[in-house]
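Here the complex is missing one protein chain, while the rest keep their positions.
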Amino acid sequence: MKRIKVAVMGCTGLVGQQFVKLLDEHPYFELAALTSSSRSAGKGYGRALNWAVGGEIPEAAREMEVSETAVDALLKSQVKVVFSAVPAFLAEKIEHLLRAQGLFIFSNASTHRMDEDVPILIPEINPGHFALVRKQMSRHKGFIVTNSNCSTSGLAMVLAPLEPLGMKSVTVTTFQSISGAGRRGLAAMDIAANAIPFIKNEEEKMEGELQKILGQLDRHKIVSRNLPVNASCCRIPVREGHLLSIVVDFLKEVDVGDVEKALSNFSSVPQALKLPTAPERPVIVRQEEDRPQPVLDVHAGQPERARGMAVTVGRIRKKARSINLFALVHNTVRGAAGTCLLSAELAFQKGLVH
Amino acid sequence: MKRIKVAVMGCTGLVGQQFVKLLDEHPYFELAALTSSSRSAGKGYGRALNWAVGGEIPEAAREMEVSETAVDALLKSQVKVVFSAVPAFLAEKIEHLLRAQGLFIFSNASTHRMDEDVPILIPEINPGHFALVRKQMSRHKGFIVTNSNCSTSGLAMVLAPLEPLGMKSVTVTTFQSISGAGRRGLAAMDIAANAIPFIKNEEEKMEGELQKILGQLDRHKIVSRNLPVNASCCRIPVREGHLLSIVVDFLKEVDVGDVEKALSNFSSVPQALKLPTAPERPVIVRQEEDRPQPVLDVHAGQPERARGMAVTVGRIRKKARSINLFALVHNTVRGAAGTCLLSAELAFQKGLVH
Amino acid sequence: MKRIKVAVMGCTGLVGQQFVKLLDEHPYFELAALTSSSRSAGKGYGRALNWAVGGEIPEAAREMEVSETAVDALLKSQVKVVFSAVPAFLAEKIEHLLRAQGLFIFSNASTHRMDEDVPILIPEINPGHFALVRKQMSRHKGFIVTNSNCSTSGLAMVLAPLEPLGMKSVTVTTFQSISGAGRRGLAAMDIAANAIPFIKNEEEKMEGELQKILGQLDRHKIVSRNLPVNASCCRIPVREGHLLSIVVDFLKEVDVGDVEKALSNFSSVPQALKLPTAPERPVIVRQEEDRPQPVLDVHAGQPERARGMAVTVGRIRKKARSINLFALVHNTVRGAAGTCLLSAELAFQKGLVH
Partner (left out) sequence: MKRIKVAVMGCTGLVGQQFVKLLDEHPYFELAALTSSSRSAGKGYGRALNWAVGGEIPEAAREMEVSETAVDALLKSQVKVVFSAVPAFLAEKIEHLLRAQGLFIFSNASTHRMDEDVPILIPEINPGHFALVRKQMSRHKGFIVTNSNCSTSGLAMVLAPLEPLGMKSVTVTTFQSISGAGRRGLAAMDIAANAIPFIKNEEEKMEGELQKILGQLDRHKIVSRNLPVNASCCRIPVREGHLLSIVVDFLKEVDVGDVEKALSNFSSVPQALKLPTAPERPVIVRQEEDRPQPVLDVHAGQPERARGMAVTVGRIRKKARSINLFALVHNTVRGAAGTCLLSAELAFQKGLVH
């Protein structure tokens, strides 16, 4: 099987690094280009950054020259697929231009998430939303597919399997790790031994994006889910992994066992297709009284290639018509690079990228 | 004015240390005895511990000899009031014996909180509950007054001022500091750069104690408040201060301004009596978009003697019939030693301890 | 006594905030102007920053308008003394211009430290170096006095009292807190639960500045001390306080008792003059086996106004002709704003600023 040439755009940040890590010896994709800001351009990748995502820089990437993020450079590299980890303001400038050139963009940027013809794809939840890209391709040569906000991905992975139980509303408080703010996004003096109960636009994203992710595709348009979500977001001094305290109000009484079963049994298209980055069990329910914990559970996910792709749930408790639980999501893997890559793998299997 | 002799029982732990600190040069009370486990007994206080609550050990306490926690030792010291910071199992053995000897116990232990004739006193909220001690004194010579669980105190301080607005139910998620587990209660390896979504019995205490605190006194008995509270508790790597993410559902729509006003204007008996440890404003509402934060706000409270006694509230947001907010309480001051002392000051002013 | 009007230049950073805090109700100086970058200019001080140095913003400063750092603005404010907490590149542009206008600059910037006629003043150590300012004033209208690098100040405070014992060389490894990098100088992802064994130019500063500080004044020139210092600097995830592991090789054998006595008895001009910010004991020797510790000892210093001005030493151990010890210095107080202010107080007492 011939591998498809891909680029990682914005390769020096934490999400960019995760893309490079996850693409190491990937069966479908071959890393052929790395782009970054002018500050890193021209350097070998290994010299352009402090590798901060564990293990060593993949051999194939270490000596690759980083080029400046620009349409020309990407076209010249002859990649077909671009994994985008650039900040939103930059995504706004360049992603649509790349699409116009026939490239397939899988983006972690929030810029196009709410575009009518762009899906926020989480392949276990809404693989059907991929249909939207045909609408894009009818107008442009390529397409853009986005993943959701990092906290939203954890919430969605918990709520989607519970849909059959009939949800009325959701209240969520987040404990978000510092890696969620990016490599240099948070000053040490601000967060050391502290908690900051504010993350710009995060609550709005959680409440808004979820409706689209859980929405139904109706004649090439997504009808929003309209599930009331009340989010409160807080940063804590943890390195990786967003922990969520979730309360789901159900339309009728449900039992802890119902919820456990729905979550544990959750399996979907990526599992059926055995996509390389798909975790065998997308949601893992733990029985210990004090889990999930970021340090212990952030890398959940089997096989090796799917480390960090499973969401861990614990402390499922019933309270009248509500169920309380804690969930943990790896914010730069399942909440960013990993889900983007899983979407690209799904596209590959469907023959949409080639 | 002659000062009353008091003891701090369990003086080496964090709450015991806060008692000693708050009692330094106190206008009503004179520290006359310090007790601890046999391991520290016989030592000078300064040598019995690592002072861990800021500043220096008060001169008056530094050289005082620590005696073993026992009824005899306390009677011999001729104290009238005992501030108890011993663990629950020890409180169960000794507090009722001290009461039988005519001593007035102000206790941070959970042991007697739910006794029918023992109040869980927060002087700003339920000063009238003090009436219960007369019931105790009719049976015993002395009395026991308790303060609430540390997280509960923060929650109660926020909810009490909102009572007039008509609350229907409350959902709360906590971010609790490591000092809440005591000086040696939590292993560093467990919590370093981690979050642990479980604190034994904490959720039950928050949901239960609150009903008694907000209850009405009816013919010498407290009628529970019966406000549905749904609590989820988590430990985070912060040294001092419990942060709460609170959602209050109201019976009818209320505005952010109503809540702000109710909280900012809250003032009660301790403020009217100008008790020494009473903060001028028991609840401080901050307008910044990212407050309260443990490191910045934990010591809130004026004057100097009331540092840590004010609860700080921020990010008040409306969501349909709910109001979201974050609140911060100093867990070993307002949530423990400080409120206990404030109760004793109230008793002193009422002539109940002498 | 009429107070002298002073400005804090660079008032929003951590050192600037410490200046503002230390100047609150100061007996000699009256805060009359605050300057900062254009981003904060025009705002009230309380709105221009997150107060991060403990306690509350002093009333007198809270509503004061911040002006942009510029010669004109400072002249217009009619201050006589400027406390400078601006970064080195900015100090280079403005400090000499202010001096030319007759202002007296006490600066935390490294820019002029090595100028031949500018002292690096630590009033307990080299008060006589103040004579250098007369040389400056013969050429300019005002003068510049600097304080040392933060780690150097801790090292110098330990070594100066040991001079009579005959030192041969010094080896030092530092454990530096994140506040030493400034409010936004260090990314949380870099230092969280980590240690970084590199701080740009720090080792050079420690090795170089010390020679000038311990140097002798000879006919209006400082003759360098020439004591071999070998420094290795490392950042650790502590908020405030630089801990130093120091090994002093002596010319002949000395005993632990000699070192203890020399340090404990150290007292100098600021103590004799009872300068407001002078700690009663500039060096505190602790006998516990595990001190000094940043969290427990960083604020050492009596009276209240001198909190953070005492250096704490512990674990003094002998090893052949070497003495090992650990020392702790509050990097933004004794290592920055506090020593600068102490120098200005000394100048005030000598009639050098008026």
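The letters A, B and C name the chains in turn, as written, and every chain counts its residues from 1.
The rule is simple: a residue touches a chain if its C-beta (ideal position, glycine included) is under 8 Å from a C-beta of that chain, and two chains touch if they have at least 3 such contacts.
From a predicted model like this one, the values you see are computed outputs, not experimental measurements.
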Candidate in contact with the missing chain, chosen from C:37, C:50, C:173 or C:271: C:173
Residue touching the undisplayed chain, where the options are C:105, C:144, C:188 or C:238: C:238
Selected residue (touches chain absent from view) among B:191, B:263 or B:329: B:191
Omitted-chain contact residue, chosen from C:27, C:55, C:102 or C:228: C:228
Chain B residues touching the omitted chain (full complex): 14, 50, 52, 178-179, 181-193, 237, 239
Sites on chain C contacted by the missing partner chain, in the whole complex: 171, 173, 175, 192-198, 228, 230, 232, 234, 236-239, 243, 245, 247, 289-296, 314-315, 319-320, 322, 324, 326
In chain A, positions touching the absent partner: 50-52, 54-55, 192-193, 239, 288, 295-296, 299
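The definition used in the following text is that only the chains that are shown with their structure count from here on.
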Label of the chain whose CA centroid is most distant from the centroid of chain B: A
Inter-chain pair with the most contacting C-beta pairs: A-B
Euclidean distance of C-alpha centroids - chain A vs chain C, Å: 47
Interchain centroid distance [CA atoms averaged], chain A/chain B, Å: 43
For chain B paired with chain C, centre-to-centre distance based on mean C-alpha positions, whole Å: 39
Contacts with two or more other chains, residues of chain A listed in rising order: 192-193, 237, 239
